[in-house]
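As you look at this complex, bear in mind that one protein chain is not there, while each of the others sits in place.
Labels A, B and C are assigned to the chains in the order they are written; within every chain, residues are numbered from 1.
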Amino acid sequence: MRKICVVISARASYARIKTMLENIEQNENLSLEIILIGSSILEKYGDISASVQAKFKNVFKIHTSFEPGSASAMAKSTGVSIIELSNYFSNSKPDIVITIADRYETISTSIASSYQNICLVHIQGGEITGNIDEKVRHANSKFADYHFVSNEIAKKRLRQLGEEPSSIFNVGCPSIDIANQLKKNRSLDFNPFEKYGGVGNIFDIKSNDYLVLLQHPVTNENLDSELQMSKSLEAIKKTDMYAFIFWPNIDSGTSGTSKAIRKFRENYFSNKIHYFKNFSPEDFLKLLMNSSCLIGNSSTGIRECSFLGIPVVNIGSRQNGRLRGSNVIDVNHDINEIYQAIIKCSETETNSQNLYGNGNAGFQISQILEKLTLKNDKRFIDIL
Amino acid sequence: MRKICVVISARASYARIKTMLENIEQNENLSLEIILIGSSILEKYGDISASVQAKFKNVFKIHTSFEPGSASAMAKSTGVSIIELSNYFSNSKPDIVITIADRYETISTSIASSYQNICLVHIQGGEITGNIDEKVRHANSKFADYHFVSNEIAKKRLRQLGEEPSSIFNVGCPSIDIANQLKKNRSLDFNPFEKYGGVGNIFDIKSNDYLVLLQHPVTNENLDSELQMSKSLEAIKKTDMYAFIFWPNIDSGTSGTSKAIRKFRENYFSNKIHYFKNFSPEDFLKLLMNSSCLIGNSSTGIRECSFLGIPVVNIGSRQNGRLRGSNVIDVNHDINEIYQAIIKCSETETNSQNLYGNGNAGFQISQILEKLTLKNDKRFIDIL
Amino acid sequence: MRKICVVISARASYARIKTMLENIEQNENLSLEIILIGSSILEKYGDISASVQAKFKNVFKIHTSFEPGSASAMAKSTGVSIIELSNYFSNSKPDIVITIADRYETISTSIASSYQNICLVHIQGGEITGNIDEKVRHANSKFADYHFVSNEIAKKRLRQLGEEPSSIFNVGCPSIDIANQLKKNRSLDFNPFEKYGGVGNIFDIKSNDYLVLLQHPVTNENLDSELQMSKSLEAIKKTDMYAFIFWPNIDSGTSGTSKAIRKFRENYFSNKIHYFKNFSPEDFLKLLMNSSCLIGNSSTGIRECSFLGIPVVNIGSRQNGRLRGSNVIDVNHDINEIYQAIIKCSETETNSQNLYGNGNAGFQISQILEKLTLKNDKRFIDIL
Partner (left out) sequence: MRKICVVISARASYARIKTMLENIEQNENLSLEIILIGSSILEKYGDISASVQAKFKNVFKIHTSFEPGSASAMAKSTGVSIIELSNYFSNSKPDIVITIADRYETISTSIASSYQNICLVHIQGGEITGNIDEKVRHANSKFADYHFVSNEIAKKRLRQLGEEPSSIFNVGCPSIDIANQLKKNRSLDFNPFEKYGGVGNIFDIKSNDYLVLLQHPVTNENLDSELQMSKSLEAIKKTDMYAFIFWPNIDSGTSGTSKAIRKFRENYFSNKIHYFKNFSPEDFLKLLMNSSCLIGNSSTGIRECSFLGIPVVNIGSRQNGRLRGSNVIDVNHDINEIYQAIIKCSETETNSQNLYGNGNAGFQISQILEKLTLKNDKRFIDIL
């Protein structure tokens, strides 16, 4: 049995690869170990440990997050992750380690495994965005021995990066798998207020009648995060529509983003707004499918929402360069631009597009993991 | 004044960029800070702190090296480096941070600076080798905002990696600067035994009459390091020539390489062999210029030795893929292959070649650093 | 000149030793270095770096705090502090390092210095309390080479701990120095709302007409912290008096304590309550001197308040065992007990008592530091 170790560093990453985990767990030739690090186990950012432990057998937790209120917190958290992950790998001796996408902590998985000559697999390489993610993603690819990518464009980019074509597998994005399962039944079959609590007024939820805001800080614009968030909140206020507002992730600048929300909540009492920390991946997509649109800069707006045909107002530079569908309206951090885009979203229909795969990525990955030739060495392939 | 911070993690890296440091220190528009980490400040691997502190004003030391006798040591040392470097940068606030080449610890410099939005410069990207270095080097390039490379081939590779052409400067390798200064006077103007002590018999040194062996472990072949080193030692024994043998660097596998040397020394008493820890960059090149050949897998054999026309027996995979001159004979870890190559070296002449620049890289770099537009954000450039 | 390095890990510790720092800085035979770690540089807990840097020349910051929402955060923060402090000491080479009192991070100062054979001085040993502080304080004493204590009882306890009598100096507590300076003019000469902002309603402040609540989690009762805090808040509610409520420190359980405050604020809208993060040491004492009483479990209630004759309702186990004056009423975490004690406080007068010195500790310490024989070795002194 091949031992596969997957490191998850945030609730969003878990959502993205849940079907892959299920398929590995069910595969008789593979054994699965999950390590939870970073904000994925912090109550404040939506602790996923209980739900992961309920579904999967081997789950180990490592607290790696420094208090995010300092410029050095992201780097220091990454340093601690490397120290502890390398020790875990050294005892557990996995055959394959999987690092996910592009969050800043994901590089620690790459270093801890490749420095110990363990075969490293990277999911979701070859894409382009803003944020420190853009640097981290490609660095992960250069450490990885194998790549599971979401589309042909990403595959082409990995070849450009000097990767061996036979090491790159275009299986689509596993985040689409969940979207695909939900596609048939789009109804909001749970009560958000009852199930997730949150803070703020409770109101009647009608389909296509409410907004969802999920906006993270941009690490290399971290000093502007409070201002940027306040623009989005002001735009929502201007619409006077019902809205669900979610707290940001732990990236550098998060205190600014949170401060904007707290100030907004204290200064503007509205009985049309409710604040949430965290939904399960499935419930979040159900909420989006019934919303007027998603506002912010989450990659869910680009990936799952294109597949599900959900309108998105994408703000700022965070998703710059990522392949997107006609469901996305790109705007700057400008109250009026955001407001206009929201209005436009509520008036137009959007169609589903298959930019990130067909919805069976998790199964494909588990099949390929069975047969991969284990290796930890590669050379840059010249193509120029 | 622009504050430039350079992190050095090994004696070999110092040799490689010494002229760059001198040119930055002398430049009126730049102020220089040097941080010494890793094996560069360990007595066992040739502590350079005294000589660096004698030449440069602002030198700070961070002990980051775990005892190298474990598989996780390289990763853990990197983790600690990130933690402490990020704190140093956070207090010192440099305008530009420079990370050098491809040793495993160099990624910590990249992460600590780029995660804090500091402009990052990478030296010696775009080359190809074996070892974990191959992965680390390209990952460094993907974190870096600017690149100083050694030749046009390296420049082309960085463009392939998706880097903006205007961010890549082909200035040659600063290691050639020192070689260039020494070229005029090739005489061995010091007594190695007196100046550096070492262990073993003292003998008469005649030009072209002795061998120099410098062989490091290969991180992804670390379990073979003792065997690999013993082959090289046996080949030297077979020649019955005078030889200077240097201890290896701190890479994973170093205990095996050292063990081979210790066993060899204990089991084979020869009055023709002397063991050294560490020479100054200049003295090491002088020793090489007067040797019959350099044996092992150091990049000095590929870079400086091609410029100086010194014959090299390059063993194994460590330098695989690096641009090399006609001075290099590549062989496997095989006693007879190594022996034959040594004999061939002593019989043929080699010419100087300019594969890694003309010898003014340090000056060019300092000039460019003055004027670089500070930035910490970039996007992958598609060329396919 | 003797180099003295003082490590400060929390705003409360700074308040406690400010006069000592001033006296060292002014002493011609001493040079001062201050290192700020832990919550002392986190905005959320009252970042003191700007005010420290404004007063003192050599200030270095080290971010060591893990996100406090996990059981392992205190230990991990301590581990990182040791790593980085030992490196700082190794570069700076102080003659004497000073560790303050008993917060959990203070042991890192003791370890980092004593493991490098640097003479260690401990302030405020020999006292008894609850919390992890009780263990940390005495462990600090066993690492320290010299001790500055607050009274004769503390001195006696250090002898019992096996310390050499000549290494123990009873100078009083430097926190009393500030109290002493303020004693003459007890007026509230600033507007708290204007100077410190905070959250909540703004009201007219009349002397002896308002309460101040400062309650920290108890580390070994950390799972009860929310409940414990809610009792105190309910008691305040019951009084219907004006109140200033301060956020807790970063100790384990802090999320529970904060949660209680947030819930209270959301569920009970009162125009008589205002919430603050952090005052300067002087302003906090001025606020207390004009209050009806201090409620909670801060050591300020035991130390400075006894000297200033301020009534205190001390709740729970955190200060158990600490020498206290007649100004303190001890109660359990019981709404009614707390309420009754508050009422009693507003009806009785309290007198000043000199349990923790006369107010010139800072000066005495700086004088003694000049002349201490530097040492790093000691033996337990048997007295039984």
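Throughout what follows, contacts are C-beta pairs under 8 Å (C-beta built on N, C-alpha and C of every residue); 3 or more make two chains touch, one makes a residue touch a chain.
Owing to the predicted nature of the structure, the values given are computational and were not obtained by experimental measurement.
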item	value
Hidden-chain contact residue, picked from the options C:Ser31, C:Asn58, C:Gln116 or C:Asn358	C:Gln116
Of C:Ser31, C:Ser90, C:Ser270 or C:Gln340, the one touching the omitted chain in the full complex	C:Ser90
Contact with the hidden chain (one of C:Gly130, C:Pro174, C:Pro217 or C:Gly301)	C:Gly130
Given C:Ala75, C:Ile202, C:Leu227 or C:Leu374, the one touching the chain that is not displayed	C:Ala75
Residue numbers in subunit C that touch the chain omitted from display	70-72, 74-76, 78-83, 85-87, 89-90, 104, 107-108, 110-112, 114-117, 128, 130, 132, 134-135, 138-139, 141-143, 156-157, 159-162, 219-220, 222, 252, 320-321, 376-380, 382-384
Absent chain, residues of subunit A that touch it	60-63, 80, 83-84, 87, 90-91
Touch residues of subunit B, complete complex, unshown partner	41-44, 63, 65-70, 72-73, 76, 80, 199, 250, 255, 266
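We adopt the following convention: only the chains that are shown with their structure count from here on.
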item	value
Superposition rotation for subunit B onto subunit C, Cα-based, multiple of 5°	180
Shared interface numbering between subunit C and subunit A [over half = same, under half = different]	same
Where subunit B and subunit C are represented by their mean Cα positions, the distance between them in whole Å	50
Junction residues of subunit C, two or more chains touched	63, 80
